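Other chains of the complex are left out, but the ones given are in their true place.
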Amino acid sequence: MTVREIAEIVGGVVIGDESLSITGLSGIKEAKEGELTFIANNKYRPLLKLTKASAVIVPSDINNSVSASLIQVENPSLAFAKIMAIAGPEPVTFKSGIDPTAVIGNDVIIGKNVSIQPYAVIEDKVEIGDGSIIGACVYIGHYTRVGKDSLIYPHVVIRERVLMGARVIIHPGTVIGGDGFGFATVKGVHHKIPQIGTVEIGDDVEIGSNVTIDRARFDKTYIGNGVKIDNLVQIAHNVYIGENTIVVAQVGISGSTVVGRNVIIAGQAGITGHITIGDNSIIGGKAGVTKNIPPNTHVTGFPARDKWEDMRLQAYSRRQPEFIDKIKKLEEKIEAMGRKIKDIYGEEEPENN
Amino acid sequence: MTVREIAEIVGGVVIGDESLSITGLSGIKEAKEGELTFIANNKYRPLLKLTKASAVIVPSDINNSVSASLIQVENPSLAFAKIMAIAGPEPVTFKSGIDPTAVIGNDVIIGKNVSIQPYAVIEDKVEIGDGSIIGACVYIGHYTRVGKDSLIYPHVVIRERVLMGARVIIHPGTVIGGDGFGFATVKGVHHKIPQIGTVEIGDDVEIGSNVTIDRARFDKTYIGNGVKIDNLVQIAHNVYIGENTIVVAQVGISGSTVVGRNVIIAGQAGITGHITIGDNSIIGGKAGVTKNIPPNTHVTGFPARDKWEDMRLQAYSRRQPEFIDKIKKLEEKIEAMGRKIKDIYGEEEPENN
């Protein structure tokens, strides 16, 4: 493809040579002559002058004259993704149809063009929507519904009575619908509380590898439309996650907490149970959220507080040695003053009251 | 069931209409007319006036006159759990017997009424106790013993020589008996140390999804009777956990650490290796424990310290801006005083010594 052809596909404006031929795709650091790359993260803007790429997809506000041809677009990530989907390696495909080794229970409803891979185990009364792929060794429990055009990677376990929407992607090793962690403790002994609720997952949800999403004690744990969950995340019983929220790797959300829409929860953050996180909030990496967060708030740290407040306290904390120095100097000055006053006043030092 | 019938089952005292008919179970926020709910967490007490439930199981000290009928019991969670077990959806059942696709090694001892589901792999010399269920695709390594009446969910991996007690529940994706993480480093190269010990798990233990419990270097990693472990927990080689301890999601316990009985370790806490956590201690969420903790202690924060000490330091930390302000005011006052003293005394300001 030429630079001009690429610009047409992504609806971009070319600055520089349109006729260059592009032979590969790469990151801005690794790109070689003949390759196309892009800049999405502002941090990488200085690399524009250093890259060996022949063409770079850039945000509209970049128009430096550099040796590479530039293709200006509104969203470089999205534009580059489009080209990757066209020019990248052929995605792996799975035969449609049910592999003879798959174990299919009674009264299972399987849609059109479904692929069920080797050693999948589908229990009674499961429903699988049109066009979905069930990977090798996947386990799907009784009464669970997989929506259409979904991709369930190998070794996912989805227990009974889970309801899932369309175009859901679940990566390997993830467990949906395990029992919520609930016990009634009597004289130091913990008695299991039945977890009779379920999990409901909306449309266009993507869930990473080795994630755990527990079923509700009653009612349901809920993952809204468009939610994206990274690897090794823990979502406890009865959690509610609003649509288009992003949950980064190793986050933990405790029981019955409600997370709003379009929230971003960065890696390794933890959220306590029974609280509410407002829409459009951002929770920083490793933050520990211990109380309700209003909408449109950016919190960081542990205990999590307003980002600017947290930065200010962090800055003060770093300056502690300086402040302690000041206290010491003040003590010395006051002692010296005391002596002077004594000279003048002819009495012992002023007492503390 | 009527309110009276429910009260009889849980041994409770009714305040209000005993004859009401209950048609469903729910949480206190979501409950509708005709439903039964309960209050266990004090945080939800104010909702008693707002709930639409027709009956509420409450602790004995709640006797408000509200529109709902109240059923007073000692432990509302436990009482509600009893009703859920009776009135909830029929639990999923697995046929007993060995599925023809299961691979069973030599000299395997299988008790009465055992269910082994499709594609389970049971290696040589394994022993499985009466009444246990081995889920689909479960792997059980050589010489391992599963006790009676246990429930091993699909895709659990238990490696060789692990010993497990009765009534153990293990949720999907958990790995028991992986090698401890041990290397001897010689000139920067890490040589594997054989991990020839094992894991021993007591009776009535429940282990969540995608947990990892490593085998010991020698001797054993030990999980006491009645211990409950949540999802994505890491338990390293040679850890000892005393009975009835609770380990919440994403906790990590490093090698050779000894945790006492009836300890609670809250979510995402980390405990360093080779230390001792006393009986009945509580370790707060996200705490980082770096040294021994005496019995009956509540620690929080990182590095973890006594909860009240930690709260006090946190409070001081929040008030830093105020203290720094005070320092600034003191500096100003002293400077002003210095000038006054100079006026009186007719000399340069007092020097620092």
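To keep things simple, chains are lettered A and B as they appear, and every chain counts its residues starting from 1.
By definition in this document, contacts are C-beta pairs under 8 Å (C-beta built on N, C-alpha and C of every residue); 3 or more make two chains touch, one makes a residue touch a chain.
This is a predicted model, so every value here is computed, not measured.
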Expanding from the 2 chains in view to the entire complex of this file gives a copy total of 3
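By our rule, only the chains that are shown with their structure count from here on.
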Chain A turns onto chain B (C-alpha superposition, degrees, nearest 5) by 120
In whole angstrom, the CA-centroid distance of chain A from chain B equals 24
Interface with chain B, chain A side, in the complex: residues 103, 119, 121, 123, 137, 139, 141-142, 155, 157, 159-161, 173-175, 178-179, 181-184, 186, 188-194, 196, 210, 212, 214, 217-219, 232, 234, 236, 238, 250, 252, 254, 256, 268, 270, 272, 274, 288, 302-303, 312-313, 316-317, 323, 326-327, 329-330, 332-337, 339-341, 343-344
Seen from chain B, its contact residues with chain A in the complex are 25-27, 30, 40-41, 43, 75, 77-78, 80-81, 84-85, 88-89, 92, 101, 117-119, 135-137, 153-155, 169, 171-173, 206, 208-210, 226, 228, 230-232, 244, 246, 248-250, 262, 267-268, 285-286, 302, 314, 317-318, 320-321, 323-324, 327, 330-331, 334, 337-338, 341, 344-345, 350-353
